[in-house]
Structures are given as C-alpha cells and as structure tokens.
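The complex appears here without one of its protein chains, the remainder shown in place.
Up next, subunit A:
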Amino acid sequence: MKLSEDDIYRTSTQYKHWSFTPAQLAAQRQKTNLVAAERVKANVARQRATRAKQLDTASASESDRANTPGIENGNGEGGSTPARPGGEVECLTVAEEMKLVDVFCERALELGAFCGFPIEVTATGIQFLRRFYLYNSPMTYEGQNISRTCIFLANKTEGIHVTAEEYAAKFSNVTSDQVLAPEYLIVQALRFNFDVRHPFRGLKGAHLELWEIAKGKFAPLPHDSRTGEAAQAEMLALPTKTGEPAGKRVSVNEFEKRLTATYNAASAVLKTAALLTDAYFLYPPSQIMLAAHLLADEPLTLFYLSTKLPPSSPIHAKLLSTIRACATLLSSHRSFTSSSTIKEEKEARDKKEKSAVAALIKKLRHCRDPDKLDLVQLNQAHKRDAVQDGSLEEQKAKRRKLEREKAKKEADDFWGPELPKNGAKAG
C-alpha cells in the first residue's frame, strides 16, 4: 500500500499543466512574443496619436511644448519610446526575452538568499517567474516587480507567513502596495497552480539509499541478484571516472566523503542551474535530480541506476539518455562549474554576459508597453473596475511621463548593485 513517486507526480499540476517538449516551449514563447510586440506597437501608436492631437489643438510655445507630457526630446533616452512619428518600435526578440527572464531568475535567486528564505521558497518563486513569462513578455511586465512578488507569493504557497509590510521593508523604496499589486496578475497567469515539485528531497533520498548500500545494508529490488556484500564491494571500488576499471576498494569512512562531496555538488547544481534553466519545464524532478547527480559523480550515479533498473532493460537506456540530455542542459548554464572550468574563462564569460545584459535592458526601455508601467495604479483600477476607455486618456498621458521616470528609477535600483537597503546579508 504505497504510492510510487511516479503515481504522485503524474497527478501533479506541474506534470499536467507545466511540462512541455522543447518544441512546445519554443512555440509558446514565439506566440507570447508576437502578441506582446503587437500590443506594444499599437499602444505606442495610440499614445503618439493622442500626443499629436494635443499638439494640434494647443498653440503651445516651444517651452510649453517641451513640458507637454509625453513629448519626447528626440533621442529616446530616459526610458521613453522613440519619438519619430511612424517609426517602428524595435521590440525584443524571443531570444532576448528569454535572456532577460534568465536574468530575472538570477536576480530572484539573489533576492531570496538576501532575505534568508529557505531554498524551497526561492526555488518555487523562480519557477513562478518562469511560468509567468511563458505567457507574458518582459516588454509588458518588467522583471523587478514580478520577481519580487513571485518570491512573496512563494513564501505563502510554501506555508511561510511573511507580511507584505515586513517583506517590502527589505527593499529600498518599495511599499507593500507595490508588493501586492501584481499578485492577482501572477496567480492568474499561474492558473492558480501553486504547487511546484522540486528535486531536493529526491536527492536526499538517493543520498540516504547510497549510504545504506555503502554500509552493506542493500535492499535489492526483485531484478537485482546482488547481495548486500556484493553491492557494497562493488560500490566501494567504483572508479572515479566512467570507463575506467574498478579501482581499489576504499573504506566505508573514506567512501562517505565521496558520497558527501557528490551530494554537495549535486545539491549546488539543483540550487542554481536547475532553477535557472528550462529544466523544470522539460523534466520531472527525479530526472533533474539524477542529472545533477550524474554531473557530480557519473560512476556512482550509474551504479545507483543499476539498483533501480536492470542495466539491460530498454527503459534503462532510455532513462539514461534523457538524464544525459538534462545534464547537458544543466551544465550549459553559466553558473555551472566543474573541475575543468578555467577561472579566466569563466570571468571573461561573466563579463561578456554583463555587457550583453546591459544592452538588453537598454533596448527594453524603448519597447516597454506604456499601458503597463504602473502596476499599483493598474491594480487599483482593476479593483474599482473603473478603467473606462478614453475618458482617462489625458490623465493617463500626464501620469505616464511620471511613471516612466519612476519606472526607470526603480529599474536602476533593481539592476544596479544595491539590491538591499543596507547592503548587509540577512540571517
């Protein structure tokens, strides 16, 4: 009377609604990008038309004109959309959006660590973020608000009570209203699916099982004829690299070190690369766990697999190739370092990444959806159910300039080095 991990996973919303093939993911992102770009262009055009009308009717002096809300000064710096009448707004590509979302996720990871939240909370928040941006574009909703609120929401879904006020106080210039404003937007985009299945517990389980075998307490499955002693002997003599012949048998104590090192290395991958890539969309937690384990210690992982499935079975081969594909995805992430990573190389990579991101953020400023800058206001309007078409246009135009400035400032705060208020590490 025991449900298997798989029985349990198959009924999860993660499996039912948030698992995709690479092709499906790509198609959905293409779609989201298209819709968002069209909307940005249309909203900018509408904004320009309103502006032009204002210009026609007002016989404004040059100086007045310069102060007219919404008028741009030509070069488009300062978070405004390019003013060339009729000029096309240059929107982000799918690849650029993905890159930005990856950056949002990295920032969210830092944010969670800074706040001292348990890794499950941060990990869930990051998956919320990735799920959100599968159906929304960074051009429509910028990352700082969404990621902040995703982490807030993740605290609640993981059963940890944090008040909006306490949470907002961790940031400079953030109010609880700002934290709460995008919450409905996010839960809707998540289709109210709040459960995220992580590979962390699975890793602990595997670690404990391996430890039992090392101690000679192997509990074989029916396919396995190895005795506890045989399994132990095989394990203690495992080579460090696949393909090498069995090594010298080490003591159990010695082997424990290897187990611990493997656990730590795999755990590090689960807490970084696994969260920051599409791994959760593409693979179930058990496979992500095994992939991280494989990256940490391949012979040990292959041994572990052999206790689960007869190595001769076709399922074994298929599973292994899936795990290898997942491992490739994980190790392709910038955060992944192995013993063969050269330090200079990594630094150069990080530097290049930084300037690429800076350029992207600049580009994003020119293609933000002007209607979605002020989430707090948007949220209140929603609550009042009072967004009446047209009548608010003028007010909106006035506010928009202020909002643009505010948004830019917030973005600077977000992307700039000082995420925290007082820079100190949280406990």
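The rule is short, and it goes like this: contacts are C-beta pairs under 8 Å (C-beta built on N, C-alpha and C of every residue); 3 or more make two chains touch, one makes a residue touch a chain; residues count from 1.
Keep in mind that, in the parts below, contacts and distances are computed from a predicted model.
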Should one name the undisplayed chain from "DNA primase large subunit C-terminal domain-containing protein", "Serine/threonine-protein kinase crk1", "Cytochrome b-c1 complex subunit 2, mitochondrial" or "Histone acetyltransferase ESA1" using UniProt, the answer is "Serine/threonine-protein kinase crk1"
Of A:Glu110, A:Asp195 or A:Glu254, the residue that touches the missing chain is A:Asp195
Per the whole complex, from A:Ala52, A:Ala95, A:Ile160 or A:Ala246 the residue touching the absent chain is A:Ile160
Based on the whole complex, identify which of A:Cys91, A:Leu180, A:Leu236 or A:Leu270 touches the chain you can't see. A:Leu180
Contacting the left-out chain in the complete assembly, out of A:Thr21, A:Thr227, A:Thr328 or A:Thr341: A:Thr21
Residue ranges of subunit A at the interface with the undisplayed chain: 1-6, 8-13, 15-17, 19-24, 27-28, 30-32, 34-35, 38-39, 42-43, 46, 118, 135-136, 140, 152-153, 156-157, 159-165, 176, 179-180, 183-185, 187-189, 191-195, 201-202, 204-206, 209, 221, 282, 284, 286-287, 289-290, 308-309, 315, 318-319, 322, 371, 382-383, 385, 389
